[in-house]
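Every protein chain except one is present and positioned as in the full complex.
Naming follows writing order (A, B and C), and every chain is counted from residue 1.
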Amino acid sequence: MQAFVMNEIGETGLAEKEEPEAGPTDAILRPTKGLICTSDVHTVHGAIGDRENLTLGHEVVGIVEEVGEAVESFEPGDRAVVGAITPDWGSEAAQDDHPSQSNGALGGWKFANVKDGTFAEYAHVNEADANLAHIPDDVSDEEAVYTTDMMSTGFMGAEHADIPIGGTVAVFAQGPVGLMATKGAALQGAGQILAVESVPERQELAEHYGATEIVDFEEHDPVERIRELTDDRGVDAAIEALGSSATLEQCVAVTRPGGKISNIGYHGEGEYVNVPREEWGVGMAEKDIVTGLCPGGRLRLRRLLRLLEAGLVDPTPMTTHEFDFDEIEEAFRLMESKEDGIIKPLIHFD
Amino acid sequence: MQAFVMNEIGETGLAEKEEPEAGPTDAILRPTKGLICTSDVHTVHGAIGDRENLTLGHEVVGIVEEVGEAVESFEPGDRAVVGAITPDWGSEAAQDDHPSQSNGALGGWKFANVKDGTFAEYAHVNEADANLAHIPDDVSDEEAVYTTDMMSTGFMGAEHADIPIGGTVAVFAQGPVGLMATKGAALQGAGQILAVESVPERQELAEHYGATEIVDFEEHDPVERIRELTDDRGVDAAIEALGSSATLEQCVAVTRPGGKISNIGYHGEGEYVNVPREEWGVGMAEKDIVTGLCPGGRLRLRRLLRLLEAGLVDPTPMTTHEFDFDEIEEAFRLMESKEDGIIKPLIHFD
Amino acid sequence: MQAFVMNEIGETGLAEKEEPEAGPTDAILRPTKGLICTSDVHTVHGAIGDRENLTLGHEVVGIVEEVGEAVESFEPGDRAVVGAITPDWGSEAAQDDHPSQSNGALGGWKFANVKDGTFAEYAHVNEADANLAHIPDDVSDEEAVYTTDMMSTGFMGAEHADIPIGGTVAVFAQGPVGLMATKGAALQGAGQILAVESVPERQELAEHYGATEIVDFEEHDPVERIRELTDDRGVDAAIEALGSSATLEQCVAVTRPGGKISNIGYHGEGEYVNVPREEWGVGMAEKDIVTGLCPGGRLRLRRLLRLLEAGLVDPTPMTTHEFDFDEIEEAFRLMESKEDGIIKPLIHFD
Partner (left out) sequence: MQAFVMNEIGETGLAEKEEPEAGPTDAILRPTKGLICTSDVHTVHGAIGDRENLTLGHEVVGIVEEVGEAVESFEPGDRAVVGAITPDWGSEAAQDDHPSQSNGALGGWKFANVKDGTFAEYAHVNEADANLAHIPDDVSDEEAVYTTDMMSTGFMGAEHADIPIGGTVAVFAQGPVGLMATKGAALQGAGQILAVESVPERQELAEHYGATEIVDFEEHDPVERIRELTDDRGVDAAIEALGSSATLEQCVAVTRPGGKISNIGYHGEGEYVNVPREEWGVGMAEKDIVTGLCPGGRLRLRRLLRLLEAGLVDPTPMTTHEFDFDEIEEAFRLMESKEDGIIKPLIHFD
């Protein structure tokens, strides 16, 4: 079958690979729609080390092609979505309510990391009953594919921020995950949502998803501006959706004592993430720093799909570009360059 | 001054009373707008025992008339709202994060219970710095008065229900508190909100506030209907907003194992509230029953006001009737009879 | 193989049965030590309906006899303990952090309920990697067998009670689960542990496990006595370890506003469990009622075994009687009659 692979650091291309096989609890999915993620770009740039002939991708929906003998809830022909993160549900980390960390740090992240990803004619799904979800009839493939990572990760950012009803939150960076964190904050009942962003198209989408004010860091110092907008109280919570030590530092600075810093950015560089000592109240101001990796699993997916079904979330305005699978290299280059106002490129496999 | 009082069980009327005085940390508020609450009706009917010459009412906004010497944040002339519940913030219960229970069960409930209420020319506010909040300029008195109880109690119902993003919830009864519980569920990101109600006007408002489906208990058995609407899974949470043992029983029945029953109804009758043994999983199905009394306090009020300011909540469609203060007896009778499609009667003091 | 079975309601005996077989993720355990549980007695008395030729028992340790092809962490000859509750870890309930409710209310309870139990020469363990744990060398079989249910359930009672460090708790009934709830309260840092019990041997053990005072309900009204011992404040939490509506009622009465009632008793009788309306603060006193079913799983078992290994808990004083497997009927009769000061009868399979 055809697959879009990373050959080595910095090099990608379409390749011919063996079709995957399903063990007793697994399934094989035939992707119909997919999205490229910035973390695919990070991976190709070497963020998780070298890889050879590794299929990329972790955001797809598709049709179940084959199921293992022990799979009970799915059968060939079912329209289904698989989470970007596919935990081992019996692992001790999952038993401890941290399934994304199953069998080691970030261990639930298997696609395009420790096994082939989903940008291929067929993709292998472990623990199919637990990691797939049926897509309701009135939810489109394009909508559903946003549940795999963007909605799940972004909303988690807001959930971890523990925003009180009517509370205040700042969301740093309005890429697709940040936009979904903004929407997540709205879905948690925030009363003031400050979206930190300088790109006009992203500012516009941030407002669409519920930002009550935009903080343009090219116009203002964001820390000062957020203090001003909160009558010098600081926000109840700040969400880091970029993955930069400097941004985390700003998050700590703008959060009130007793507030939460919720990190969803992938910190790809540097030896340390720096917490500013004084702004952090010399380690005693009760500004907790909470982190997470995209939640996976059937239950999570079903809940996110329910929001789509009820029309409470529409992620499709984030689809700025579309490509056929045989053009995926081009889509990838665009995601890499972040040119042309790209937010998410949708890949049509069918 | 004039006050609307309960003379004895079953008897109310306007009376002349002494003006209240402010101790060092107190304030005196001159009400401008108020709302009558069904619990005022319960009180007059004897639910908390007999009272003599007790001023009724606990939902008002107004103008600060006088402040004690130790009050720092308010001064005469300020436009302010006071919570229906005015806790003693130094009490052990408040230190334990249960301020509404300060100095005894329901001890934060002072107005029209252990001291004169707010339906008078002047009302006494304890711990003014902690129990009043300034009303933002672009929030009307009518909007603000809903934060005192209806929004605070209803939203608490949703907060206690611990609804996951995209989760399912049933809200039993769509009176004003139930309607705000429905809105609260929407503000918590619920994906399916089933509003149990038979009165058409209330059904309509329920949909306005975010109900995704109406369960009319005159047309269907609500337990069966909710099971059907959730593919026999039950809801993640059920909110009891009526105060009836029979309704609580239905809440237990429709909640999935591991879900929450959030009680906000005032249970006014009977020796027991009955939990159905088998539906409750013989005490082992992890269906927790959580209760609460309206949260008060400046921080809570400020957060609720922020939702009004941002236009995220509009409670005014619940105002079905309006009266001047000298017509308050008439308003009270209407609230008692629940006739004429009444939801909330707004009282103009000014 | 030989098994101790329930033939029908009220009738038990040893029987010859087929040996179980292991599917790909399963294991077969050969029990070495076991304990009879009061819930085995309930089952034989018909509490969960009729059963035919069902092997009883759910508290054993043993030697792994056989493992399925997909089992990674265990191999034949390993000394292991299996939880009384063996969840389906991929189920939605487990994904929601309620594994004991997997695939339906109490669905993790499989042994001697929906499949053969453990009182046999061989027992079948589902999801072996997730539901078994190795027993450390310096923990005896007799100690380890208490982790399966008594320690896990009793400690859960204390965990759900959410006892603050230095807080106060009342534990109603000091059978083996109640005793472990008492020990659990001590392990949570309670400052006052009131053990409600009238049997002298159990009172003594309660003190051994950390009770700071005994409330003998044959000498005092327990509600009055507990109010007296807490200067009329009530306890921070009450644990129901009997399974009686009357006891739950007392729990509600003795718990302070804002406190927790933690139910671990199996409520075997009556249409309703009755919550006393006034003592419950008419549904607004923030006295939450929390329930649970014994947590299972490898992680839980490992943590409980660690307490045994460190010498922080010694459950063996609860072993009041010992029997060989061929005398199990006699042990069962004793557990049924609760005669001879029995707390737990240890069964030797080897």
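In this text, contacts are C-beta pairs under 8 Å (C-beta built on N, C-alpha and C of every residue); 3 or more make two chains touch, one makes a residue touch a chain.
Here the structure is a predicted model, which is why all the values come from computation and not from measurement.
Seen in the complete assembly, the chain not on display touches A, B, C.
Between the chain not shown and the residues B:Phe4, B:Phe74 or B:Trp89, the one that touches is B:Trp89.
When you scan C:Gly167, C:Gly234, C:Gly283 or C:Pro315 for touch with the missing chain, the hit is C:Gly167.
From the options C:Gln192, C:Ser244, C:Asn274 or C:Thr291, the residue with contact to the chain not on display is C:Gln192. Residues of chain A in touch with the missing chain: 47, 93, 96-98, 100-101, 104-107, 164, 240, 243, 248, 257-258, 263-277, 280-293. What chain B contributes to its contact with the hidden chain is residues 23-25, 70, 89-92, 94-97, 99, 127, 129-130, 297-300, 302. Interface residues of chain C facing the missing partner chain: 155, 158-159, 164-168, 184, 187-189, 191-192, 212, 302-307, 309-310, 312.
Operating definition for what follows: only the chains that are shown with their structure count from here on.
On superposing C-alpha atoms, the copy chain B sits rotated by 180° relative to chain C, to the nearest 5. Each of the following residues of chain C touches two or more other chains: 96-97.
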